[in-house]
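Have a look at this one before I ask anything.
A single protein chain has been omitted from the complex, and every remaining protein chain is retained in its original position.
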Amino acid sequence: MQMNREDLLESYRTMRTIRDFEERVHEEFSNGKIPGFVHLYAGEEASAVGVCSHLDGRDAIASTHRGHGHCIAKGCDVRSMMLEIYGRGDGLCGGKGGSMHIADLEKGMLGANGIVGAGPPLICGAAVTAKYRKTGGVAVAFFGDGGSNQGTTLESYNLAKVWNLPVIFVVEDNGYAESTASTWSVGGSQQDRATGFGMPSALVDGHDFFAVHEAAGEMIDRARKGGGPSLLHVKLNRFFGHFEGDAMTYRGPGEIQRLREEKDSLKIFRARVTEAGLLTGDQLDEIDREVMALVNDSITESEAAAPPAHEQLVTDVYVSY
Amino acid sequence: MQMNREDLLESYRTMRTIRDFEERVHEEFSNGKIPGFVHLYAGEEASAVGVCSHLDGRDAIASTHRGHGHCIAKGCDVRSMMLEIYGRGDGLCGGKGGSMHIADLEKGMLGANGIVGAGPPLICGAAVTAKYRKTGGVAVAFFGDGGSNQGTTLESYNLAKVWNLPVIFVVEDNGYAESTASTWSVGGSQQDRATGFGMPSALVDGHDFFAVHEAAGEMIDRARKGGGPSLLHVKLNRFFGHFEGDAMTYRGPGEIQRLREEKDSLKIFRARVTEAGLLTGDQLDEIDREVMALVNDSITESEAAAPPAHEQLVTDVYVSY
Amino acid sequence: MAKKSYRQAINEAIAQEMRRDENVLIWGEDNAGGAGTEGESDAWGGVLGVTKGLFPEFGPDRVLDTPISESAFIGAAAGAAATGLRPVAELMFVDFMGVCFDQIFNQAAKFRYMFGGKAVTPMVIRTMYGAGFRAASQHSQALYPVFTHIPGLKVIIPSSPYEAKGLMIQAIRDDDPCIFFEHKVMYDEEEEVPDDPYTIPFGEANLTREGDDVTIVAFGRMVQMANQAADALEKDGISCTVLDPRTTSPLDTDTILECVEDTGRLVVVDEANPRCSMASDISGIVAQNAFKALKGPIQMVTPPHTPVPFAPELEDAFVPSPDKIAAAVRATMA
Partner (left out) sequence: MAKKSYRQAINEAIAQEMRRDENVLIWGEDNAGGAGTEGESDAWGGVLGVTKGLFPEFGPDRVLDTPISESAFIGAAAGAAATGLRPVAELMFVDFMGVCFDQIFNQAAKFRYMFGGKAVTPMVIRTMYGAGFRAASQHSQALYPVFTHIPGLKVIIPSSPYEAKGLMIQAIRDDDPCIFFEHKVMYDEEEEVPDDPYTIPFGEANLTREGDDVTIVAFGRMVQMANQAADALEKDGISCTVLDPRTTSPLDTDTILECVEDTGRLVVVDEANPRCSMASDISGIVAQNAFKALKGPIQMVTPPHTPVPFAPELEDAFVPSPDKIAAAVRATMA
């Protein structure tokens, strides 16, 4: 899958949007402006964007507690997302879901999820819909190294295989589940597990947008053609704590700084495309400015926005009751 | 592990006991004497006995809905078992458990189980006890091809690996989960799954007692020495339906008859040991007579036995309340 | 119109809805009769044959077998429903909810609320419940109070073949997640069931019998027990109203309160264990909202706080009986 200039600019813009979104949420959380459990995706941008840049309206994704990046990559509106994270009435979910339940079904984003391992079963269902209706659509489940040990995830590998569903399982292995190392918690290996359930798989460097994009492209292609499920093991890192407030004492000294210097997917992308003469630094700088403005506006708007109306407490439980 | 004559006689006696037990339960169920869901183990004897003949008082096993064979192989009293299956007050579980919940913790038999996939997590706990107390004990989880697709089972593979527990996972693959073929329901393969979680594994012919015995011996040995969990994939067949009453129309024509002729683990055992001059036909015939008498007596006793006293309905819910 | 069994009524309801709406698919263990075997196709149709015949008519795209992976295939029903299908998934026995409850109570049930009203999740989970089958502790539970507790779920408990057909069609057409409780002991019970499709609305209690002295509220299989008790009491000149709420969520609170206003006495009959049960639930609602109408103590008839025993003699003592119900009615009048 060759990417043209527009594709590259678009992917960069999306990665930058995720990065700025998370950096600003981090700031405002520290300022006490944002309530609840907030899990940031900064550092993992190349995974969500490398995969989702292949997707369109036929396709669905399921996410995790660390869902902002997947939402943005699947096209959710940044303003509505920020309003949601602030718990405002005009938020993407009316302020009722918050960061951990942010979703946009119209965009094929089946939701962030507060339950580790809950996405894969759901995505099998979205894949059944696509397969039954012969839309050529695929369904992608993103989950972490920790989520790869949840029985619901492992069962889904088998169901997707047995039902020959157009599913891509993306293991975003950022090295930790909360404070627990994936080197400790994952017996065997992600790829051997895929083999165990009869799925093809690949291991890619999740800081390299192009590596993710290429591997995901093959799998999505195969799935669209009826070739069944695949597993993509993406090695990457998170720049912030498990959730906001995490002191990260379990991480090695200087780990974060080193990562920000050497494993920043945006820096790597920029260097790659400029050195190859595909894009210019100016083009990217302009995007940086535009994105920063967009995200800052969304913060300003969110801070001023109103909470949900009191009646909203008891609405939306059922379609009819 | 060389087996001496006593070992061989003992193993044959146990296999014969299981066979006769199940054949007679089948008969009496057909006569309407036995209530409830009854799942028979006939045809699979070499698996339970091949594995359990290595076990002693330090060791624990967890079983399934098809649990009679595992109980007998782990040393449960046949009379008490039959009384339990009849729902009598003197049954192994006071008549409260029945066939699907037959258990004997003193014998390290953690119970048949009505929930597919429930045994593996429990057996991880038994293994923790053995490991923590340094008894050298091992814990064996028996489950079926169907149970190998339950998330609880798959999670247990990983936990046993990560905690380096003395567990042996024995997949008794009899080709069906109820009416569903394991060739259809199991994506990938049992051994590749073991590799996926970092466990050594083996595939054996479950009609061949010696093959099971040898493979299990190695795994149990390794586990006792702190070498961690293993998975044993046992291919075998059940001679009766999924449960009593199953018309088995999903099975191929003549399948059962062929199996009884060609895949009878008792016939195979007998031929092997007599041809090798290890045991004589007379010795085995004598065991056959003794076992038949024992099982028949247990039926006679069970038919005459009294149901649990009415008060038993509300006892044994708690140790104290 | 012909006599049909509870099993046939459910099967017919599903078949008619599948003919009407191509978005209706079904799946569950052995629902197609067992996949991949060398024997007959449509061999089983579910463990007790409820879906038999659907595979031959609707084929492998709409009638699917599953591995024994409840979290995956129940969750798949939620995911399929949220993306436009109307799946009817089978959780063979409700006792198995423990391996897949998250997909039901945190996912399907909460999508609409968490997503600010933007999700529609039209799915039905068919599941067997109830004691009397000699199936012991892990295949005999009721558990509908647990589902009733969860906002976002609708809980349906049909008490007869006629009720089962109408409520199943309603459930399939309903846009919220529905848990449909089938009593395993009732599958062979027969009554007149219309051949044409029909629906029975949720949240509208069925007044199966009108009386002056005591209101009996009963669920599922307990409705017939309550009516048997009422027959016996009739002879002693005690006349009972027997109310079948049909659904525990939504619950027809108005009709229950009206009946209690009329009779002044209440007995609730619930096959579930007693604590935090439907017996508790109805009692609380009445004690709060119709207190002044009550002439005597509310009586709750339930099994004891124990698992379901295997031995037939114990199991029979576990389940509420017409005698126990009649005794409770008398107690309210004492």
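Each chain carries a letter (A, B and C) given by its place in the written order, and its residues are counted from 1.
Convention: contacts are C-beta pairs under 8 Å (C-beta built on N, C-alpha and C of every residue); 3 or more make two chains touch, one makes a residue touch a chain.
Please read all numbers here as calculations on a predicted model, not as lab measurements.
Hidden chain, full complex: it touches shown chains A, B, C.
Set against the missing chain, the residues A:135, A:164 or A:180 yield one that touches it, A:180.
Checked against the full complex, the one of B:129, B:257, B:280 or B:300 touching the unshown chain is B:129. From the options A:8, A:25, A:51 or A:100, the residue with contact to the chain not on display is A:100. Contact with the omitted chain, checked across A:149, A:191, A:265 or A:298, is made by A:149.
For chain B, the residues in touch with the chain missing from this view are 60, 62, 91-97, 101, 103-106, 110-111, 113-115, 118, 120-130, 132-133, 139, 151-152, 155-156, 158-159, 162-163, 315-321. The chain not shown here touches chain C at positions 71, 95-106, 109-110, 113-114, 136-138, 145-146, 148-152, 248-249, 251, 272-273, 275-289, 291-292, 294, 296-300, 304-307, 309.
Contact between chain A and the unshown chain involves residues 35-37, 87-89, 93, 95-98, 100-101, 113-117, 146-147, 149-152, 176-181, 183-186, 248-253, 255, 307-308, 310, 312-314, 317.
The rule is short, and it goes like this: only the chains that are shown with their structure count from here on.
Remark: the per-chain Cα centre closest to the mean position of all protein Cα atoms belongs to C. Between chain B and chain C the centroid-to-centroid distance comes to 35 Å (mean Cα coordinates, whole Å).
Work out the mean CA point of chain A and of chain C, and you get 39 Å between them. Across the assembly, chain A contributes residues 151-152, 155, 158, 162 that each touch 2 or more other chains.
With touch defined as above, residues shared between interfaces to two or more other chains in chain C number as follows: 67, 69, 71-72.
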